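Right, one structure below, let's go through it.
Heads up, one of the protein chains got dropped from this complex, but the rest are sitting where they should.
Let's turn to chain A:
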Amino acid sequence: MAAAADEIQPSETPPLLLVHRLPRFKLSFFPFLQTEYTVLDPLADPPDPSFPDLSKSARIMLCVGPTPVGSDELDRYPAVECVVGSSAGLNHIDLAACRRRGVRVTSAGDAFSDDVADYAVGLAIDVLRRVSAADRFVRAGSWPVQKEYLLGSKVSGKRVGIVGLGSIGSRVAKRFEAFGCTIAYNSRSIKSHVTYTYYANVVDLASNTDILIVCCALTNETYHVINKDVMTALGKTGIIVNVGRGALIDENELVEFLVRGEIGGAGLDVFEHEPNVPKELLTLDSVVLSPHKAVFTPESFAALEKVVLGNIQAFFSNKPLLTEI
C-alpha cells in the first residue's frame, strides 16, 4: 500500500556504521554490511557527501585490517562508543586511549585460531624437514643429478616451547602433542588448567626448547621479546616459528643468527616492516618465508564475518558483546 511507504519514520533508517580502513583493504569482505547498516566509508569512490556530518554521529566503528586507531581517530569520530576489530592482534589500536574514553573494543576472537595454529605447525615441519627447499630442489631438476637430498631433522618427540598460551598457543600445543612432543610455555601468568611446564622467562624456555613458537600479542612489554639472549639460549639446533607479529622478534639479530647458523632455522609469517623482508633471508634454505597469510582461508573469513556481524548486532541490541577484550 502506498500509504505505508509514506509512514516510514526517519529513525528506521539503518543504523550508522563507520568503516575505518586503509585503501588496500576492500570492503568486499563485508558485503552483507550494506544491507543491514548505513555504511559510512571515508574512502568511498565517489566520495559520500553526507560523510562529514553523519560520521560525527556514528556510534560504532568497524576497523578493517591493521588500520591504526589512536587518539586522533577517536577525536575525529567523537560519538564512537565501540570499535569492532577484524583481526586477532590489536596492537594497531591504542587500547589505553579507548579505555580512557570508555570506548569498548572487540577482536576477531577465535575466528582465526585454528588456521593460525595449523600454519604454525606447517611452518615448523617445513623448516625441520626442509619441505619447501626440497620442493625447489625437485622443480629445479636437481634430483636426477644429485641423487640424494640433505637429511632433515625429526619433528616427533622434539621439545616445543610456546610463547603465549592463548587461543592460538593452546591449539598449537594440542597439535604438537599428537607428534609426541613435550610442551612448555611462557605466558604472563601460569595457566592452571594445563599440565605443560611453565617457564617464567623466555630465555629459560628457549634453553629447554627445540621448536620455539611465537604466538603472543604484541604490546609494549612483548616488543622484541625474542632477542639475542633468547636466540643464544635456543641454540644451533633450535628453530623459531613466528605467527604473531614481526616486532615480537629483534629482526636484525634474527638475521645475524640465521646467517651465521647460530640457530637452526626459522619459519616466518610476519616481519617488522612488511612487506619488506631482509634480503639475507631470501637465499637461505634454513628459513621458510610467508607473506602474512596465516589467516587467509575462506573458513577463517567466514568465521570472522560471523564474529563481526555478531558484535555489531549485539551492540545495537544492547546485548553483551561477543569478543570484547
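Here, a contact is a pair of C-beta atoms (placed from the backbone, for glycine too) under 8 Å apart; a residue touches a chain by one contact, two chains touch by 3 or more; residues count from 1.
Criterion: contacts and distances are computed from a predicted model.
The subunit not displayed here is recorded in UniProt as "Hydroxyphenylpyruvate reductase", chosen from "Beta-hexosaminidase", "Hydroxyphenylpyruvate reductase", "Protein YIF1" or "T-complex protein 1 subunit epsilon".
Among A:67, A:87, A:222 or A:300, only A:300 touches the chain that is left out of the view. Checked against the full complex, the candidates A:48, A:118 or A:272 give a single residue touching the omitted chain, namely A:118.
Seen from chain A, the chain kept out of the figure touches residues 24, 114-115, 117-119, 121-123, 125-126, 128-132, 134-139, 143-144, 147-149, 151-157, 174-175, 177-180, 274-275, 277, 282-283, 288-291, 293, 296-301.
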